[in-house]
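The complex appears here minus one protein chain, its other protein chains still in place.
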């Protein structure tokens, strides 16, 4: 039996359970409102992230497309010019990932609204964002001063390495936001299914 | 407050808690052994998946790289020829995603070992796999005969649409497998940090 | 001095010069008309290709976006469901690339129009296409019966390996089609510049 794996999953679920209590669900609602406002005004959403945070961002972008948003992913082929009032969702656990911070900087200059999804509310990314969604999570920079990890898992280091806990939390919170958006926009699962890629 | 989002996250955690009990952790150990065997023999690992399952696969591939595996992702630029005894990790909740099933078929003909990560043990993908890791999860094909969803969440439909529950479960189980691999290979978090991309 | 490189570039230009005479420019006009018709009807364009052919397809897709088309790339995150009357541009020198042929098959069933860009007019891909744009080029399957290579470069093997000549020819012909589309749609270079990604 994969004992360590089982223990790691147990720890991840424990972390998520405690994380859920620490998340500011009013902020989640604010992100929802920013997205719906962009949709109503015909604005574009650009999701920016590198590494595993970028993959979590893509998974969210895919669902936003299913919900009818004009959404694009930084670094993929089809990415139009960012214009004023577009929304940039920038994901970085540490809030210091070079490419993400630079992209957010440029987006601000172009008049776009930047939503930072990060574990560090005082990071470079958070400082220049219009809206910060702070998520519990250890980051790849993690040291003892890490935000949430100690009170959540106690003194011992979690089994999941580097930014894993942030990335999983981000994936689940953004997927939960998808459920919220479905409710607000009155979009059923069947409507999503019809927008799902048919060639894969 | 984003009430529906909070409820969705609550439901996802409930699902994960029950899913953990249904997962065959001996099978997780078998996947670990297949991966370590490939590593010892200098074989390549190819991760195949489309859509959000593909993104979960990439997140796993990235960690395998951190652990020193020769790992590649189907559809990206740098993907070498598959040879006999290479390992293909094929991820598809439904087990019917066209491109994934075809890739697994070709891999089998070339003498590679196919590990299917799926929610449906009788799917086309599972049928041709050497090893099946069955994960609880509703899939995009979900109907009432769905494997786990009823006993896990009861009669009401979960808030998370399409394959979301499978994708989140797959991400967490594969991340748990990463912790298991770290233990078996005696790799510390610091060693992983040193292999983390320095230009991003 | 890189003598072989210089000779290879000389040979590529010689190949392109002769290839230009063999291309059916009426067919290029037909592809233009199919694309403009899709644009006028608000239909989507999906570009499909693997390996280097896929990269050439992405380069074309990027310009189509600049020209205001609703265009997507197979395998990237944001790819909506293909519907009837959408257009699939399928690129494969050999016309036998598994994933491309399968995608074209599914597209046909869904009622989409398939444009094959290939060097082999009797390939599996060409057979199921609504419109075939045949381009001179050696393919990765190349043997002596190859379509154009002998009369173009004579008996000696070209320096450029595998599908290189096809891929370069496809890139240039599709870029030439972009110039044609700009003229037909009265789109200036400045208008394209404004649609160019601003965050990169």
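Of note:
So that you can tell them apart, the chains are marked A, B and C in the order they are listed, and the count of residues begins at 1 in each.
Convention: a residue touches a chain if its C-beta (ideal position, glycine included) is under 8 Å from a C-beta of that chain, and two chains touch if they have at least 3 such contacts.
Remember, it's a predicted structure, so these values are computed and weren't measured experimentally.
The chain that is not drawn here is touched, among residues B:17, B:79 or B:184, by B:79. Within the entire complex, the positions of chain C that touch the omitted partner chain are 1-10, 12-13, 16-17, 20, 23, 25-26, 28-29, 32, 50-52, 55-56, 58-59, 62-63, 66, 97-99, 140, 157, 159-162, 164, 167-168, 171-173, 175-180, 182-184, 189, 192-193, 196-197, 199-200. Annotation for chain B: contacts to the undisplayed chain at residues 46, 48, 58, 61-62, 65, 71-74, 76-82, 88, 103, 106-107, 110, 194-199. Seen from chain A, the chain kept out of the figure touches residues 50, 55, 75, 77, 98-99, 102-103, 106.
To be clear about the criterion, only the chains that are shown with their structure count from here on.
Between the two copies, chain A and chain C, the Cα superposition rotates by 180°, quoted to the nearest 5.
As a whole-number value, the distance joining the C-alpha centres of chain B and chain C reads 34 Å.
The centroid of the Cα atoms in chain A and the matching centroid in chain C are 36 Å apart.
Averaging C-alpha coordinates per chain places the centre of chain A 21 Å away from that of chain B.
In chain B, the positions touching at least two other chains are 50, 55, 98-99.
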